[in-house]
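Notes follow once the structure below has been shown.
Here the complex is missing a single protein chain, while all its other protein chains stay put.
Should a chain be cited, it is by its letter among A, B, C, D and E, assigned in written order, with residues numbered from 1 in that chain.
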Amino acid sequence: MRKIEAIIRPTKLHEVIEALEAAGCESLTVTEVKGRGRQKGIVQQWRGREYCVDLLPKTKIEIILSEERTEEVIDVIVKTAATDNIGDGKIFVYPVEGVVRIRTGERDGDAL
Amino acid sequence: MRKIEAIIRPTKLHEVIEALEAAGCESLTVTEVKGRGRQKGIVQQWRGREYCVDLLPKTKIEIILSEERTEEVIDVIVKTAATDNIGDGKIFVYPVEGVVRIRTGERDGDAL
Amino acid sequence: MRKIEAIIRPTKLHEVIEALEAAGCESLTVTEVKGRGRQKGIVQQWRGREYCVDLLPKTKIEIILSEERTEEVIDVIVKTAATDNIGDGKIFVYPVEGVVRIRTGERDGDAL
Amino acid sequence: MTNKKKINEQIKSATLFLLVLSIVLMAFTAPASATTVDENAESIDNLATALTYVWLLLAGALVFLMHAGFSLVEIGLTRTKNTANILMKNFMTICLGVLVYWALGWGIMYGADAAGLIGIDQFFLKGADNAMWNSWFFQMVFAATGATIVSGAMAERTNFKAYLVYCAVMVGLIYPVYGHWVWSGADLSLLAGGDSFIVKAIGQGFHDFAGSGVVHSIGGYSALAGVIILGARIGKFKDGKPIAIPGHNLTFAFLGTLLLALGWIGFNSGSTLDGTDPFMNLVIVNTFIAAAASSVTVMLITWSKTGKPDPSLTANGFLAGLVAITASCGSVENWAAFVIGIIAGIVVYVGVMFNENVLKVDDPVGAISVHGYAGSWGLLSVGVFAVGAGNGILADAAYTAGGAGLIYGEVSQFLIQVVGMLLSIVWAFGISFIVFKIIDVVIGLRVSEEDEIMGLDMAEHGTRAYPEFIINK
Amino acid sequence: MTNKKKINEQIKSATLFLLVLSIVLMAFTAPASATTVDENAESIDNLATALTYVWLLLAGALVFLMHAGFSLVEIGLTRTKNTANILMKNFMTICLGVLVYWALGWGIMYGADAAGLIGIDQFFLKGADNAMWNSWFFQMVFAATGATIVSGAMAERTNFKAYLVYCAVMVGLIYPVYGHWVWSGADLSLLAGGDSFIVKAIGQGFHDFAGSGVVHSIGGYSALAGVIILGARIGKFKDGKPIAIPGHNLTFAFLGTLLLALGWIGFNSGSTLDGTDPFMNLVIVNTFIAAAASSVTVMLITWSKTGKPDPSLTANGFLAGLVAITASCGSVENWAAFVIGIIAGIVVYVGVMFNENVLKVDDPVGAISVHGYAGSWGLLSVGVFAVGAGNGILADAAYTAGGAGLIYGEVSQFLIQVVGMLLSIVWAFGISFIVFKIIDVVIGLRVSEEDEIMGLDMAEHGTRAYPEFIINK
Partner (left out) sequence: MTNKKKINEQIKSATLFLLVLSIVLMAFTAPASATTVDENAESIDNLATALTYVWLLLAGALVFLMHAGFSLVEIGLTRTKNTANILMKNFMTICLGVLVYWALGWGIMYGADAAGLIGIDQFFLKGADNAMWNSWFFQMVFAATGATIVSGAMAERTNFKAYLVYCAVMVGLIYPVYGHWVWSGADLSLLAGGDSFIVKAIGQGFHDFAGSGVVHSIGGYSALAGVIILGARIGKFKDGKPIAIPGHNLTFAFLGTLLLALGWIGFNSGSTLDGTDPFMNLVIVNTFIAAAASSVTVMLITWSKTGKPDPSLTANGFLAGLVAITASCGSVENWAAFVIGIIAGIVVYVGVMFNENVLKVDDPVGAISVHGYAGSWGLLSVGVFAVGAGNGILADAAYTAGGAGLIYGEVSQFLIQVVGMLLSIVWAFGISFIVFKIIDVVIGLRVSEEDEIMGLDMAEHGTRAYPEFIINK
């Protein structure tokens, strides 16, 4: 099993979720995060004084899925989340050693 | 070392924490997340119009612990977090390569 | 590739980010979390009655980086985030299997 | 004709001429001015009436704003998941307050008296004139207050429909009946009428200037009945020990308290019911001295108990001072207001702790203590500190407690205050207990455990108050 | 000298002495009192004027607070990312309102009449005296309201600069022109002047007591023009179906509604424009009965439609009741206010659904429905329920609808109300459509898609309203 962790633009969240749903990938977890990468911070102002917020709001989507489906899902995310502008985000893939469904106690494959 | 990541109902958080404490597992990190799995979204209304919020609030608990303790802790969580209703959540297990205690710089086993 | 996950004091965030930047490590993701470890909860009061909040606010920094840079970055974090008091936090290291840059679809090394 | 006669004639005619002239001159000046003087007097009367109209409308406007104050205090001291529900409850309290007090409540409170117990006409403001509309508005904004107090104590677990029904009963019956006993002005009215057997027996009428009893005690002890039947919120007591359940927004709680304090200016000084009554000034000075003293007292108590001054209880302290002085503000000297305030602060703190530790009832906003216990103290305080009609600074006052208080060596005012206070408890607690029991059986007073955990906003209204903010449950 | 002569002299001198004495005495008493009587009469007049000054200043103060109410309602029903922008828009509405109504608006509304269409002097309050300053303040706080209504409907996507320009045009021209037709008091004034051809033709003057038309319809239909040109917010319609975009803070929405209700006390009862007019009391009673009835009606409708009573629409319902009764509150009986309120509740609910489902316009706060549709109903309600000048409870009223309503069998008042209502729609919608079009071409009415998604706070002001809170987009 793998965990796909995609850091995307908050405004893209619903589009990505819909695309994932269409691709049969319904289960996921979403977290509001802030981040920085290539994208420079945004200049804000407060009482006439400018300051730079260098952590931009981003949204993290986590999906645990079987190895086989990994590439397909990555493609879906890349396609829907990209705007071709700096700040589109990244996808990270991690190994997962096990899954348990809390309700039933089922393990691994069955639990996904 | 392993990382246990449990996505549970927010209302179960305190029960789970207490049970973990009783089981000698005091250290953990908690994040508010939203997610969807088997559980359908909830219908809300706004100005007389219904709409479906398909991401439900969930709570993520992360525990880094030694391999041996993993099963025991999973059991504790499954037992206290289950309500037998859809939406109880899942537990994921990941490999961990190292730990450092920031205060002291201690590593791995000592740092846990 | 590795993922460094540092749980630090919220008040140390900006110092750590600056130090990381100085060390050439610009990309990262930040999440507000709550946690407990060695540090006891803080006593609060409400309407003249004391109660203990045992989850303290912490900040999680996630950095995905190449294996070689891992140690160096851990050192930077340990140095800037430590106050020598209980509650300074921990750093966890995880294996990463792949990275994709959403904007371009680039993979792995190129994507970092 | 003799010379003498002629001269006599001349004298007579001269006299007559002068007489007529005199009268004509009089008619030209005095009677003309007499008319104008009367017209002026009438204009002055009209103007005095107009001033009272303006005064009561504006005082009523301030009291109206208290509903915003109650909402904010209640919201501030409870959790986000019940916010929309609390807003709706308090908002509907106003709406039902207007309609029910129009249809029923006013008539029961101020309609023609029946046996000193209840009013029986003027429903739907039948036969109203300008003066009655004026009074109605001011009384109406008071009336809904009682229900709002109850709403606060029962927050976070009460069924919305059940509350609406109770609210209508409160405004239409519970509040106006006791109000009739005290404020109707009927000769027989149970607690204050000159022909009431109680008043005759004790020899002094009950004095509750702006409603420590009529409004606050009634609300507070009704709330007590409610929370007893309702039970505590899930998680409030653990092994019998009270657990803190922090509210979600202290800014709202304090803003609400300040709006309530503002409203109290209308509440107390407006209760002179007369724009030309100069004693509204004493009333207001006493009001603020008591409130400030009470608030500082609570702050010092919490500071000494936990080492840190507690914000929400300190705010409650201000309100308790206001509630207590509400009965006595037109009857006591400034220093007495100060003492009344200090005692109110002690009462509210001890009351909150007593409710949680001893009675084990769960009142998230402290309403029972602030309105019930401090209200009772307010009623008694008249019997202790009143200067007495016609005495000292109140020599010219049109309306004040008739008898002097205990500290001046008189007892009868104190006695009637005790009776009135006990009656407010018995009536409010008793009738509300019955009404809540009936509602519980017919509708169900409490939401399901599931709904309570989910929060009433989602359960009752399918919505959330702050949908974009990430809430930490 | 003969005896007779001497006696005659004596009689004459005695008579003269008495005459003089009489007059002197008169002079000493009556004339003295005559002066004082006149002085008293003058003092009474001055005092009545002073009461009106105090009344209108305080009523104006309450109306001023409505701007806080509008801001909070608008903020509460929209998203966090546009909050600072909405605050700035509403705040600048006040600032521009003051300055533009001083420089231009007042003169156009109340300056010397030209052809019944427009006022043409008193710009910059030239030649003002105490009475005019008094009126100006009260009228000024009204004037800015129209623009605020438009601001609400166009929230979350309008260019800030474009809005400022529109706001100035609204306060300086659109509002005062229609206001001149109705409230200027000029003989020729289009809708209410005795010499206006319309009034002559129908035989009755248009009655809009406190501005269901002048303030609310004008605002509402201008808003309609605005949102049509502007288009819906991104994401509001999906495949032509309206999507819910929840607002971010129901507490603010309700607090705002309560502040608006408070302001309405000044708005409606202050519109007697006379501190000694006793009918301000009837006005206020009607105001609250209608509002409460409307709010309960909307709550029941939403409850029956979705199974759950909807908070924000219920709050809208209260406002719709207030808007509707604004025209008729000084002309109808209490029961009629109740009926007017119920219908207002239906109107606002149907209006909101109609706008979204049929017209497909996007009005985040329901301003078009609350102020436009309910305002139109308010104007008509005068023609339906008015008691008529000199009748029944309004026998002594100084200012009320001249003719009786349809239910009393009279038609002319209804006819002129229809005309006035239609004119308010035609004028407001028409002129605003043109103005918005021009602004759109010159400045650009809508922000870029990118800015809209980012939120106007960052795009227009480089700031966020709640920078420390984690927002869930």
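By definition in this document, a residue touches a chain if its C-beta (ideal position, glycine included) is under 8 Å from a C-beta of that chain, and two chains touch if they have at least 3 such contacts.
Values in this document were obtained by computation on a predicted structure and should not be read as measured data.
For the chain that does not appear, the touching partners among the shown chains are A, C, D, E. Touching the chain that is not shown, out of E:36, E:306, E:391 or E:412: E:36 (per the contact rule at the top). Here one chain is not drawn; of D:92, D:259 or D:458, the residue touching it is D:259.
Note that of D:147, D:273, D:347 or D:471, the residue touching the chain absent from this view is D:471. In the complete assembly, the contact with the undisplayed chain comes from D:293, out of D:143, D:164, D:227 or D:293. The residue from E:99, E:188 or E:243 that touches the chain not shown here is E:99. Although one chain is not drawn, the whole complex shows that of E:53, E:237 or E:433 it is E:53 that touches it.
Residues 3, 7, 10-11, 14, 17-18, 21-22, 25-26, 29-30, 32-33, 36-37, 39-40, 43-44, 46-47, 49-51, 53-54, 57-58, 60-61, 64-65, 67-68, 71-72, 75, 83-84, 87-88, 90-92, 94-99, 102, 124-125, 128-131, 133-134, 136-137, 140, 160, 249, 252, 460-470 are the ones on chain E that touch the missing chain. One chain of the complex is left out; on chain A, the residues touching it are 34, 44-51. Mapped onto chain C, the footprint of the missing chain covers residues 10-11, 13, 32, 42-46, 50, 57, 59.
One rule holds in what follows: only the chains that are shown with their structure count from here on.
Touching chain A and chain B at once are the following chains: C, E. With A-E and B-C as the two chain pairs, more C-beta contacts join B-C. The centroid of the Cα atoms in chain B and the matching centroid in chain D are 51 Å apart.
Under the contact definition stated at the top, the residues of chain A that touch 2 or more other chains are 31-32, 94-95. Multi-chain contact residues of chain D (touching two or more other chains): 461-464, 470, 472.
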